[in-house]
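As you look at this complex, bear in mind that one protein chain is not there, while each of the others sits in place.
Let's look at subunit A:
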Amino acid sequence: MRFLLTDEQREFARTLDGMLGASGTPAAVRAWAAGEHKPGRDLWARLAETGVFALAVPEEYAGVGPLPLELAVAYVELGRHAVPGPLVETAAAAAFLARLGDTGAAVAWLPRIASGDAVVGLCADGAPFALDADAADAVFVVRGDTVCRTETHGPVQPSLDPARRLSRPLGGTVLARGPAVTAAAAHAGDTARLLTAAQALGLGRALLDETVAYVKQRTQFAVPIGSFQAVKHRLADGLLALEFAQPLVHAAALALARDAACAGPEIAAAKVAAGEACYAAARTALQLHGALGYTDEPDLSLRIRKARPLRDAWGTPAECRARVLAG
């Protein structure tokens, strides 16, 4: 057993972190929230160059995957920088199409996903809204044992995270029907849940880091507020929750890679832990930044607002807890 990321995986994460830190990501998030997709799509293309989306696509469709652990490592970094767009949905759609066995759809979409040419939505699990359908080249909608592909959607409805743009998918062409759809959708749901957990983990880490930096320099009563135990203990709890969520995310990715029977509960456990840790980190960030944390202007707000939707997307904590015990 060597339950540690390899040097290569760490290096990949560092590369992504560096690239996203130098790419004006916060401005792209704000533009995305305003419905201007150009900076976000440019960022998407740069991510594709690093090979992120190819990790979700099998080799026979011009990808290098599926590699769930490497994907999870990458999505921690995407979460850390609050990158906008249907990142999870595109990777999950790739998992869906690769598993479905409909060669036509796979040939049409998987190479485009791998290269970053296609931004794809996925609406399943009974979700009424698709994420960022207005920016997507196609949205796959799974209802029961039927999957449709649609390019149209209802009006964009503002969400509590403005960078997550929600709308109802409309109409569409039926692609496939039957048990293969249900099975592929379950696999795609696991993939989506895992990558949402990974994003939440990265987002939580960034929220904690920003807040630690802030309480070291913010002075009240003539000392840094980070020297007060009430502040320290809250941040220590934040770190604790993230540190214990991380191995769950990695183990869940390993289980998905093996297509193990325990993958469902393992992924659900990771989602609960990472989602709750991230949301707690957001609450701590908000509280310890004081009124500053409650304002839109600092880039901190881009992260604080994303924590709760990530906690709930692709399986609320209650749904995931039930899944853990369903075995």
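Throughout what follows, a contact is a pair of C-beta atoms (placed from the backbone, for glycine too) under 8 Å apart; a residue touches a chain by one contact, two chains touch by 3 or more; residues count from 1.
Quick note on the criterion: contacts and distances are computed from a predicted model.
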Missing chain's UniProt protein name, "pH regulation protein F", "Cytochrome c", "ABC transporter permease" or "Acyl-CoA dehydrogenase"? "Acyl-CoA dehydrogenase"
Looking at the whole complex, which of A:V107, A:A127 or A:L239 touches the chain that is not displayed? A:L239
Among A:V83, A:A106 or A:A269, exactly one should touch the missing chain; which is it? A:A269
Please identify, in ascending order, the residues of subunit A that touch the omitted chain? 1-6, 9, 69, 212, 215-216, 223-224, 226-229, 231-233, 235-237, 239-240, 243-245, 247-248, 250-251, 254, 266, 269, 272-273, 317-318, 321-322, 324-325
